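Written out below as structure tokens is the structure these notes cover.
Removed: one protein chain of the complex. Kept in place: all other protein chains.
Showing chain A:
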Amino acid sequence: MPNLFALLAGLLFGLGLILSGMTDPAKVTAFLDVAGAWDPSLAFVMGGALLVALPAFYVARRRGTTLRGEPLQLPTARRLDRPLIVGSVMFGAGWGLAGYCPGPALASLSMTDGAPWLFVAAMLAGMALYEARQWWRGR
């Protein structure tokens, strides 16, 4: 059952990305191009998502469990530390460079047009590199 819910959530997420325009790198970079011909559409994506997610997270946190009574798995980190900021700067730079963040890049793999195979391969390599760094530091 949880896997079926996850599949459905992924499908909804993907449809939302396509409908919102996030699978078009030109639209994403037009949102980030505040000094040029600015396309504010993606602010509406964030707004729409929060409109639904805010009450859902409020209910989930109030209950402390899922609707099926299982524990929530929420991040526990609280500190605004260097990795958070350095990682976010790196991510933002890559996002601005190619117009892809992880969700839209993956959802675009099954589009015939503009499939970002090279980007996704490099993204997975970047993630593996991070895991290798963690392993190296934890030895």
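A few notes on this one:
By our rule, a contact is a pair of C-beta atoms (placed from the backbone, for glycine too) under 8 Å apart; a residue touches a chain by one contact, two chains touch by 3 or more; residues count from 1.
The rule is simple: contacts and distances are computed from a predicted model.
The protein name that UniProt records for the chain not on display, among "YeeE/YedE", "Protein-methionine-sulfoxide reductase catalytic subunit MsrP", "Multiple sugar transport system permease protein" or "Outer membrane lipoprotein-sorting protein", is "YeeE/YedE".
Listed by residue number, the positions of chain A touching the unshown chain are 2-27, 29-30, 32-42, 44-57, 59-61, 65-68, 70-75, 77-80, 83-103, 105-114, 116, 118-131.
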